[in-house]
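With one protein chain held back, the other chains of the complex are shown just where they sit.
Then we have subunit A:
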Amino acid sequence: MDNRENHVSIELQESASAEPVPDLLKLITSNEVVVFDTIMPESETSVPSNGHQRKFSISISMPSSPTGAASAGTKNVLDVEDNGKGFNDSSSVEAPSKPKPKGDKFLSQPMPKGSVFGEAAPNIKKLKDKRFNSFKTWSGRLERQLSNLRGRQESESESEEESTQNLGREAFPVDRYFNALEGPELETLRASEEIVLPDDKTWPFLLRYPISSFGICLGVSSQAVMWKTLATATSTKFLHISLTVNLILWWISIALVAAVSSVYLTKVVLYLEAVRREYYHPIRVNFFFAPWIVLLFLALGVPPSVATTLPVALWYVLMTPFLFLELKIYGQWMLGDQRRLSKVANPTNHLSVVGNFVGALLGASMGLKEGPIFFFAVGLAHYTVLFVTLNQRLPTNETLPKDLHPVFFLFVAAPSVASMAWANIQGSFDYGSRITYFIALFLYFSLAVRVNFFRGFKFSLAWWAYTFPMTSAAIASMRYSSAVTSVLTQTLSVILSVVATLTVTALLVTTIVHAFVLRDLFPNDIAIAISDRKPKPQNR
């Protein structure tokens, strides 16, 4: 089954760790006719020859799917399913009537292709790429159109596949994610599950690029805000921090945001199916709020030398997509059936809620009145609900880890930002702000004293997102100590800032180690490749 593919290597694997992005992007973008079967022969030379023979054995020995020609992956969701069936024939659940197994696509196509070209080389690439085709945007259709343009003969099989394909499947049920994955970030595959993409080789870079990479931007941009506050807050002026640190960090954040966004946008364009699966993942969906939060932080931390006042229109521009996203997600919590809160509540949901407070903070600092109050109200109501739900640890809730995990630091995020937002709305750090600030502080300390229980977790990029609560708590402490200046409060704010900086530095070192030494910064993203088997009792 899958071990047959062990001997087939993808062109990317060799270059995967070193410079994945340029290779793939080069391959993709450099060919205006983006036909992977033309790309394939170019890099085909790197494929070891034994792969060719294996390829033939694969294509011949794989049983043809029973239900006839599957149509092309116009709906990539179906392709995913088909992939699973094609490769996991022996263990797969009986195919439902609707989706046709995509295995046919590989099986029927490479063979005629082989006969057309008379060479095995393109077929390997085609086979390999076809596996990832299911995750590509309009992959089959685009390729077919382009290959039709070039008069390839496989168009017949493709067209009949397309016609028989059943289009339109509804959302990936959330139960699949809970059944197939485990762990606090729902990243680890359960032993009984299989994935639709080959596990033993490195996938294309874009498929390995999770949305939680925006966490890095979150971490760094919140640091920029923190250093700006350190330099400008009245209570920390005695430290004489220069604004240069803020400037440097801010420009680094801008660069990071630009880089991460462009890579992820490329992923959206090229691998729309993978992005959809991330959106339906109960943990990853919250990271879709991260880009907006990052942009808000950037606006908050803009160095005075770059801009002293920002246009009000910017706030509306940033908050409108955020509003639509939260209308969708909160609506699902309350009114949806599958994704209701009692089922999907997890600490990462805080990312969905904290954005309201960050938006309120920015708006109020710009001088707006009604808009910030709106978002504060919405955020407060939903934060209360989320807080209670998470504290209850409902039996229907399967994602809360029993042990401590860095994700719990997200609890500190919302109250600390809310206290600052309320201070800006009211004009001073009044009782409401102080109450929320003390709540944040208490949560921080209750996690800090348990720090020895945080251990033994696999590093992931999402950890960057968990640093921003610490940074926010530090910023809130600085605001508080500016209002209530005493040695104790100033010491507290300095200590919290130091802790935040140290954490970020440690995280930076770890990231660099993983990126360049261990070369597993972007491991295969198992979470998006789970198969879509209908859950049978024995599979649970």
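To be clear about the criterion, contacts are C-beta pairs under 8 Å (C-beta built on N, C-alpha and C of every residue); 3 or more make two chains touch, one makes a residue touch a chain; residues count from 1.
FYI, contacts and distances are computed from a predicted model.
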Options "S-type anion channel SLAH1", "Transducin/WD40 repeat-like superfamily protein", "Origin recognition complex subunit 3" or "Guanine nucleotide-binding protein subunit gamma 1": UniProt name of the undisplayed chain: "S-type anion channel SLAH1"
Option from A:197, A:380 or A:417 whose C-beta touches the chain left out: A:380
Residue touching the undisplayed chain, where the options are A:179, A:229, A:389 or A:493: A:389
Given A:186, A:270, A:341 or A:462, the one touching the chain that is not displayed: A:341
Selected from A:250, A:315, A:330 or A:409 as touching the chain missing from the view: A:330
Touching residues (missing chain, whole complex) on subunit A: 327, 330-331, 333-335, 337, 340-342, 345, 370, 373-374, 376-378, 380-382, 384-385, 388-389, 392, 394, 396, 425-426
